[in-house]
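Input: a single structure, listed below in structure tokens.
Every protein chain of the complex appears in place save one, which is left out.
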Amino acid sequence: MSSSFGQLFRISTFGESHCKGVGVIVDGVPAGLALTEADIQPQLSRRRPGQSSLTTPRDEADKVIIQSGTEFGLTLGTPISMFVANQDQRPADYGEMARIPRPSHADYTYMAKYGIKASSGGGRSSARETIGRVAGGAVAEKILRHNYGVEIVAWVSAVGSIETDTVDMATVTREQVDQSIVRCPDEATAVAMTERIEHVRDAADSTGGVVTCVCRHVPAGWGEPVFDKLEALLAHAMLSIPATKGIEIGSGFGGTRMLGSAHNDPFVMKNGKLGTVTNYSGGIQGGISNGENIYFRVAFKPPATIGSTQTTATFDGESAKLKAKGRHDPCVVPRAVPIVEAMAALVLADVAMRQEARAAFVR
Amino acid sequence: MSSSFGQLFRISTFGESHCKGVGVIVDGVPAGLALTEADIQPQLSRRRPGQSSLTTPRDEADKVIIQSGTEFGLTLGTPISMFVANQDQRPADYGEMARIPRPSHADYTYMAKYGIKASSGGGRSSARETIGRVAGGAVAEKILRHNYGVEIVAWVSAVGSIETDTVDMATVTREQVDQSIVRCPDEATAVAMTERIEHVRDAADSTGGVVTCVCRHVPAGWGEPVFDKLEALLAHAMLSIPATKGIEIGSGFGGTRMLGSAHNDPFVMKNGKLGTVTNYSGGIQGGISNGENIYFRVAFKPPATIGSTQTTATFDGESAKLKAKGRHDPCVVPRAVPIVEAMAALVLADVAMRQEARAAFVR
Amino acid sequence: MSSSFGQLFRISTFGESHCKGVGVIVDGVPAGLALTEADIQPQLSRRRPGQSSLTTPRDEADKVIIQSGTEFGLTLGTPISMFVANQDQRPADYGEMARIPRPSHADYTYMAKYGIKASSGGGRSSARETIGRVAGGAVAEKILRHNYGVEIVAWVSAVGSIETDTVDMATVTREQVDQSIVRCPDEATAVAMTERIEHVRDAADSTGGVVTCVCRHVPAGWGEPVFDKLEALLAHAMLSIPATKGIEIGSGFGGTRMLGSAHNDPFVMKNGKLGTVTNYSGGIQGGISNGENIYFRVAFKPPATIGSTQTTATFDGESAKLKAKGRHDPCVVPRAVPIVEAMAALVLADVAMRQEARAAFVR
Partner (left out) sequence: MSSSFGQLFRISTFGESHCKGVGVIVDGVPAGLALTEADIQPQLSRRRPGQSSLTTPRDEADKVIIQSGTEFGLTLGTPISMFVANQDQRPADYGEMARIPRPSHADYTYMAKYGIKASSGGGRSSARETIGRVAGGAVAEKILRHNYGVEIVAWVSAVGSIETDTVDMATVTREQVDQSIVRCPDEATAVAMTERIEHVRDAADSTGGVVTCVCRHVPAGWGEPVFDKLEALLAHAMLSIPATKGIEIGSGFGGTRMLGSAHNDPFVMKNGKLGTVTNYSGGIQGGISNGENIYFRVAFKPPATIGSTQTTATFDGESAKLKAKGRHDPCVVPRAVPIVEAMAALVLADVAMRQEARAAFVR
């Protein structure tokens, strides 16, 4: 297990799908920051199951409680512990799966690794694990916004083959994103995506998708060469989210098909400081932010747990048919949006502190 | 700076392009392993500049010296320090670039971060930094091969728009990869790729490409949920390599367009243990290896330093034309192959040790 | 803040004296270990306030709840989160101290560091912070005992100038230690110590003391040169406990006055393996356990919070008289015994896992 993330701004998460609850400790938060549950709850509510017809019907209020680290609404500089109780547990739903590992789920590999399996729900591979990330990310985000004006906005840019590339990264807001339950700010595409998810849901199947994220107003100079380059940390963060299969930053895989003369971002004066004319770099050069928008795309596979019958094998290797019960998302990307934002915020808060440490240490 | 990678099997690299040399300390290597420079040099030679007409003409022998950690050809369990001297330095080539940051290179961001720049060659953003990785990776790889039979093979799967998808992951060898100077084991495609690189080189331009890598015979159970999932660590490792813009593991971005019913990998008995019929998962489920081949693709952008004239700005924001001197690769992927292999080996050695620690601790 | 300890077996604690509660996440616990609250509670009860006439009258049941990481009484290999609610809070007691930093307490330095102070109770410098350590240590200890037969026993060896050196390290048990409320297994000395503490308590004063700890049956080979030598980790662990001022291992400061010819521990066969005739080394040589008993002494200063009047200054520098209210221990060592044991267990579990990782990695 490695349930901590970050060096100076650091979260440690805990909790499985079917224990008493899930939560997080956030260490490294400076003192004197105004912080209450009201700062945390909105992103948790965007993440919670049961929020729309597109998500799992498992219904959890996901009310967060701050257990330590604040007093009179201000942070103390001490670890902030947050807890969300599990409520709507139905372990009985998982009976057959004790015998048959779900294809492409973590049932088999958890058994291979730990020699034991949680009776249900995949233990730490459950999506509920991400609650701690979102709660921690909300703290990071508040600091980033307050101190540097950083804005982080993610949205659904693809559901299966239905894609949008018309979202304006420079201006898109969370309000625009949330205007559709699928969280795609391109209205027409959102309708098509929604229909697509409803279709696969009704077919007891699932579909993949892509979340795109932009981080605006990140100052130049964040990111730690050599091994903690900003893109490396973002990749680490994003591919630690369940169901992710890839990330591309800036021009990504498309950029591999370009010539250097076209791909290079020429420098130019913008608002009194050096900026770039184009932004194929995605706001990062040599592992360090350059002041332009940081953007990246994260690939999410179709959820492994589906209601239709699959021919597979039991843990013992006997051929078996599995028709998963339980309540699951037909497509994870609408709920993944706040998780991607949270992980981006956690990375940025950490590299910000590391850069501040260096900057303050030179006189 | 964050020049270390790995938790139990850990490298710390040092050195810039134009100082006395570059190197690495490898910590966590067990005692009693046969190890000499002959184990390290082959991968360094595959990485070295000047090895073919497709690479930078900067000519470095890149002879490695083991400075500590072995005696009589055996490891002592102590840190292995390895050093490669810099020889063919021509800092004078970089004169103009002191005034004009190269577009899409690290010149500007290093200045923003450190407030200083190395006189030449990009400091730690230089490709020479990767020598330490390759040397460290060679040690990791030897242990993985000896203890577990792990095989790691990477190759060039795309140069610009020229791609191959006919390489057999189950059997491809480094010997096959090295039959072409472009390091693509698909002969016909290799010819086209080579011509393409020569073409952009002659046009004083550059091109991107993709490296694909497979890791065979990785036991089930490696990788550390939640934040050090195997795909997360591989993503971190790969996106810390200079010029990378993306990674996809298993089905990757293509998998986002599939239905769950098609994407799921059903279980089946194979050679007396549970395996999967298909492998869209890329050998990793829930962040843990499942015993199938691990494979992934890494996107490399076209090199930023090109010989043709670019319109850009000086550090001071004045419009300027830059025609880069110096000796640079028109395409990095042929030389990136051993670097990708090295980073994969470093990740696997570390998660292997972490899993062994756990396994031995249960009785 | 740095609220985590350990590399592979790792605890992260949270909670202040006057928030909702305190707790710990234990990461790195292997799966399949029988574990319930009954394994944790005994050591917490030995640590809890209000347990005897020698401790603070603040009365806390300190009932621990396991929130995650186990199912059906077995560990899952996932993070174990444990929580203890705060109950008997009386922040009003601390009113005057908001203006006057208690001499030799953390009030002033917390303000210097964080620019804020918890309204009461010293925030994370409160002794309640150690609850998480004791809970985490109980898990570590159970594994060490089960896997290796390790026994850890600490006791009070000095209160002020009243000392004992007659305790037999080879045989002393926790039952013997607990026969007196002062936790000194030397009966006559225990009586004197108890009287001494009662005397200073009645004088509204406080006294220091020493805790000695022995770890038996630690296998040879634990501890990580160079910087994580076993004595270095123990020293780190022990001096992170509130109110500690020193540690000596084996012969300690007394050993500095010996000749090498007398201090050296000659080797000899014992029970079929190499042991030492004497044990001035304290079971550690070159930072690595040698199979002999590990023992060390930890110095605890007299508690800073005392009821008698002190002449000091306010935060603003004005001369002031402080007569602390609140409920505090006149001497911390009786309750420090399980804390010292816990920290020793946490260090040993971590170095055990690190050594197992290495050992398993050589074939």
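Every chain is named by a letter (A, B and C) in the order it is written, and numbering of its residues begins at 1.
Here is the rule we go by: a residue touches a chain if its C-beta (ideal position, glycine included) is under 8 Å from a C-beta of that chain, and two chains touch if they have at least 3 such contacts.
None of the values given here were measured: they were computed from a predicted structure.
For the chain that does not appear, the touching partners among the shown chains are A, B, C. Within the whole complex, the absent chain has one touching residue among C:Ile40, C:Val182 or C:Ile306, and that is C:Ile306.
Set against the missing chain, the residues B:Thr13, B:Thr130 or B:Thr312 yield one that touches it, B:Thr13. Across the entire complex, the residue among C:Glu141, C:Asp186 or C:Glu231 in touch with the chain not shown is C:Glu231. Shown as candidates are A:Gly32, A:Pro57 or A:Gly73; the residue that touches the absent chain is A:Gly32. Residues of chain B in contact with the chain left out of this view: 1-4, 10, 12-16, 18-23, 25, 27-32, 65-72, 74, 76-81, 83, 110, 113-116, 118-119, 123-124.
In the full complex, chain C touches the omitted chain through residues 1-5, 13, 101, 103-106, 108-110, 112-113, 115, 122, 124-125, 129, 158, 160-161, 200, 205-210, 220-229, 231-240, 242, 244-253, 255-261, 263-269, 273-274, 276, 280-282, 284-291, 297, 299-304, 306, 308, 310-313, 315, 317, 319, 354-355, 358, 362.
For chain A, the residues touching the absent chain in the complete assembly are 7-8, 28, 30-33, 77-78, 143, 146-147, 225, 352-354, 356-363.
Convention: only the chains that are shown with their structure count from here on.
Fitting chain A to chain B on CA positions gives a rotation angle of 180°, reported to the nearest 5. Across the assembly, the mean Cα position most removed from that of chain C is the one of B. Multi-chain contact residues of chain B, defined as those touching 2 or more other chains: 225, 354, 358, 362.
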